[in-house]
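Have a look at the structure below before the remarks.
Right after this comes chain A.
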Amino acid sequence: QTAKSAELPALPRADALSADQRELLSAARREGTVTLYSSNDPSVVDNIVAAMDHYDIKVDFQRLNSAPLAQRYSAEAQAGKVVADVIVTGDPMFADDAGANGWLAGIGSLPALAEWPARFKTDHYPILSVNPYCLGLNTELTDGTPREWTYAVDPKWEGQLVMANPATTGTVNLAAWNLLRERYGDDFLRQVGARKPNLFDSATSAMQQVAAGAGAVFMLSSVVSVQAMKKLGAPVAAVVPADAPTTGIESAACVSAKAPHPNAARFLLNFFMTGPGQKILNPVSSSPADAPGTPALPAKFVRPDYTKAKANKSRLLKLLDA
Partner candidate 1 sequence: MVTQAREVSDPEQSGTASAPARSRISVRNLTKTYRTRRGDVTALRNVSMDVDEGEIMVLLGPSGCGKTTLLRCVAGLEHPDAGEITVNGRTVYSSERGISLPPERRNLSMVFQSYALWPHMSVFDNVAYPLRTAKTSADEVRRRVGEVLDTVGLEKYGSSYPGQLSGGQQQRVSLARALVANQGVILFDEPLSNLDAKVRDRLREELLTLQRKIGFTALYVTHDQTEATGLGDRIAVMEVGTVAQLGSPTDIYYTPASRYVADFVGSANELTGSVAEAVGDRVRVDTSVGPLLGTPTAGMAKGEPVRVLFRPEHCLIAPDGAAAEGNRFSCTVERSTFLGSHVEYNLSASGQRLVLKTMDGNLLASGAKVAVSLDPTLARVFPAD
Partner candidate 2 sequence: MDTLSAVLLVLIALLVIYPMARTVIGLFSATSDSGDLGIDSSLLSVLWNTLVVVGGGSILALVCGATLAWINERTDGGFRGLGDFMPVAPLLLPAVTGVLGWVVLLDPRIGLLNVLIRTLLSYVGIDLADGPIDIYSMGGMVAITGLHLVPVVYLIVSAALRNLDPAIEEASRINGAGPLRTAVRVTLPAVAPALAGAWLLGIINGIGLFSVPVILGTNARIEVLSVRIWRYLTDYPSNPDAALVLAAGMLVVILALRTVQKYLVPSGRQATIGGRGVRATRMRLGPFRLLTRLLVAGYIAAAVVLPVLGLLLVSVEPFWSMKIRWGQLSLVNYQNVLGNTQTLRSLLTSLGLAAVCATVAMLVAGFLMLYAHQRRGTGGRRRGGKRRDGQESGHKRVIDFVTSLPATIPHSLIGVSFILAFSGKPFGLYGTVFILLLAYLTMEMPYAASAAGTATSVVGNELAEASRIFGASERRTVGRILLPLVLPGLAAGWVLVFIHILGEVTASSLLSGSSNPVVGRVLLDLWGQGNFPQMTALAIVIWLISSVFVLLMLRLSNRRFARATG
């Protein structure tokens, strides 16, 4: 709906699908509709809608950021009024809790799941995308391709370093900081804090600042938010330091236990894990399954450790002076 949608990849015709997929599809078509709550970029959602349309399934979607998505979904689930068949959220911890609450259906029998990398799946969801953390740079104000995160604490960025407020942007973000702490030590985070970075309430606002030229370096940007600005013509670039570990925002997809359209939901989730599905979901972000046509995972990718992040939260915030 907004910026130009990425090209829709070629989709196999319905009768060209594998047998188990065809079976899913015919059950799904009987339901005709699937309701999707997604925190994906709108252009991605547009493509999902188009793809399902290709298979004669109508998608009712709500694009919501992860936090309101969680709020809304929990409230609905508690009220017993389940609307969403499929949810795609950038906060897998919510999916864990939802599963624990019994709100999610098991997905073990999905055909595509079998080939899905084991470290990116649970009983209730697969991780479908990884949006790696990177440095968001204003190309007019910076130069070079930094290979280390330490680039950001260079004194020349005094006043031009931008950061999404780690206190308000959630555990996922903290997990990344925790990783950097482990890699570079407390002092690094202290240095970041000492640069008095400009704080913003969300990654997008922060990225907007870099695009506008109010900041030069956005530390712990994500490739997706850089790309969104870049598409608009902003002089920005996403750089994942090649010599340093990084982590990313993982999005999980799950099916409601009481989904009104369980078959359509299963078909959609299964589709997400196929090649074309991965292409649609990951025009910028990486596919955990290294699906062809999608950006590869960063070489030193490390899965986020939420438990540690939660445990170290106050320490991290203190170091970052946020």
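If you want to know what made the cut, all candidates are chains of the complex that A comes from, given by their letters.
Assorted remarks:
The rule is short, and it goes like this: a contact is a pair of C-beta atoms (placed from the backbone, for glycine too) under 8 Å apart; a residue touches a chain by one contact, two chains touch by 3 or more; residues count from 1.
Note that the structure is predicted; figures quoted are calculated from it, not measured.
Although all of 1 or 2 belong to the complex, chain A touches just one of them, candidate 2. Interface residues of chain A facing candidate 2 in the complex, by the touch rule stated above, are 1-3, 41-42, 60-68, 70-72, 75-76, 78-81, 83, 91, 93-94, 97, 101, 159, 165, 167-168, 170-171, 198-202, 204-205, 207-208, 211-214, 225, 228-229, 232-234, 322.
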